[in-house]
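What you see is part of a larger complex, with each chain still in position.
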Amino acid sequence: VPQRLITLTTDFGLRDHFVAAMKGVILGIEPRARIIDITHEIDPFQITEAAFVVAQVYPFYPRRTVHVAVVDPGVGSERRPILIETAGQFFVGPDNGVFGLVCRQEKSKVRHISNRKYFLENVSNTFHGRDIFAPVAAYLSAGLRPSAFGPAIRDFLVPACAGPEQTGERSWRGTVLKVDRFGNLITNFRADEFAALAARPFRLRIGKRTVKRLAATFSDVAPGMIAVVAGSAGYLEVVANQESVAEKLNSGPGSSVRLILL
Amino acid sequence: VPQRLITLTTDFGLRDHFVAAMKGVILGIEPRARIIDITHEIDPFQITEAAFVVAQVYPFYPRRTVHVAVVDPGVGSERRPILIETAGQFFVGPDNGVFGLVCRQEKSKVRHISNRKYFLENVSNTFHGRDIFAPVAAYLSAGLRPSAFGPAIRDFLVPACAGPEQTGERSWRGTVLKVDRFGNLITNFRADEFAALAARPFRLRIGKRTVKRLAATFSDVAPGMIAVVAGSAGYLEVVANQESVAEKLNSGPGSSVRLILL
């Protein structure tokens, strides 16, 4: 069973015609394509948020999946459309860092998508999701070789995506990467790199709050309390039990997080 | 044509990576699966709301559909994952009442999902939707027998889901089960049990408002008025014509509803 999976990650929302127009273009070119919506609720223009979501999701998808991400404030400008081959999968979108967390993790080959033969006939200045990325994803899904779309490049954008900065022998300063729907704060401290939290006392400071407790899961946190868990995304998360920590602490993406191992 | 339908009902929302990770896991195991989103907009942790939605939807799905519901405040705790066979379909999720309105309606067999062979290799404490429920649904959809997943149990949770309480010879006290997108109040009075409303005068009290009129459909209600209809979900609904009754009466799930047949 050939999968021919195409995933879509955008900041287009679901109220407008944008996403459905992309799907029509894809299915007109490759009727066998199976389209999976990752999310269309990326905050407008938030490339970093999209990069996080794509990086969380792609490891669970089968080989040859084509991942399209369109968060594209520079649409119609000089920024290039790119095609990345890595980890046995394909990534199609603008060269603006939206695949930054994918490239950093795996060996990859990057191409400049320049062969207009695989674009829609009339390319608008404002909707490359429909006019470039959708048809390229469809042709790729149909089996076209990556080299057909354009030459390999080396000067693509590699965004800074630093982990926490070490500020002392046992202290680090990091940040909140994302707030999930439940208000949990996903930090940029990788859980495997900070496994020591399970073995020794620590202080995690966020805003005016100091968190001292590592919990196994949400329901282990007493009502009203805040704890750290090694989250399912692979990072330390600051959480509560059926309460939004983001609201409680008035924190969000970019909020500073300090960690001290005692 | 084998359907291999898998439906998903969660409180994960569509902004985060949760739902898309589950879909990747399913399609990696069973590429022929067809995934239908019921909703991911259940209010966080609202098991009762999810139970209502699942119960409304499953009767319209074909035999052998696998319905996955993940509203799971107790994830990682002792609450068990369960698999229900009933009405020719399968239901996979936590043993917390999320299938309470399904079990009450039909004969069913319930199993404790305990065979770790069908889980992801690393099971997180906080995301069993991805690590347990998605792979189990995929293997089930692929044709594995329910008995492979674990033993039958009898002590699963059967939530209280009372209909209205009779408070006098011709009076009842019920509640609002759900507010729909249009602001209609879906009560727990079953329309078929209260068919008498069509034949005799009644008073339905909600908040400070008394409703006396049964309408056939929304457009039969005069602007500014409120009426009762026998709704498409099988319950009496309190409705207006292109206005939100929920806002007008400041009512919602749990609001008290009193009915008197005159």
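Chains: A and B, in written order; residue numbering restarts at 1 for each.
As a working rule, a residue touches a chain if its C-beta (ideal position, glycine included) is under 8 Å from a C-beta of that chain, and two chains touch if they have at least 3 such contacts.
Given the structure is predicted, the values throughout are model-derived calculations rather than measurements.
Participant: With 2 copies placed here, how many are in the full complex?
Facilitator: The complete complex, not just the displayed part, contains 3 copies.
In this text, only the chains that are shown with their structure count from here on.
Participant: Give, as an integer number of Å, the spacing between the C-alpha centres of subunit B and subunit A.
Facilitator: That gives a centre separation of 31 Å.
Participant: Across the complex, what residues on subunit A touch subunit B?
Facilitator: Those in contact with subunit B are residues 1, 3, 5, 7, 14, 36-42, 52-53, 56-62, 178, 180-182, 216-220, 229-233, 241-242.
Participant: Please name which positions on subunit B make contact with subunit A in the complex.
Facilitator: 11-18, 20-21, 23-25, 27-28, 31-32, 35, 44-45, 73-77, 124-127, 130-131
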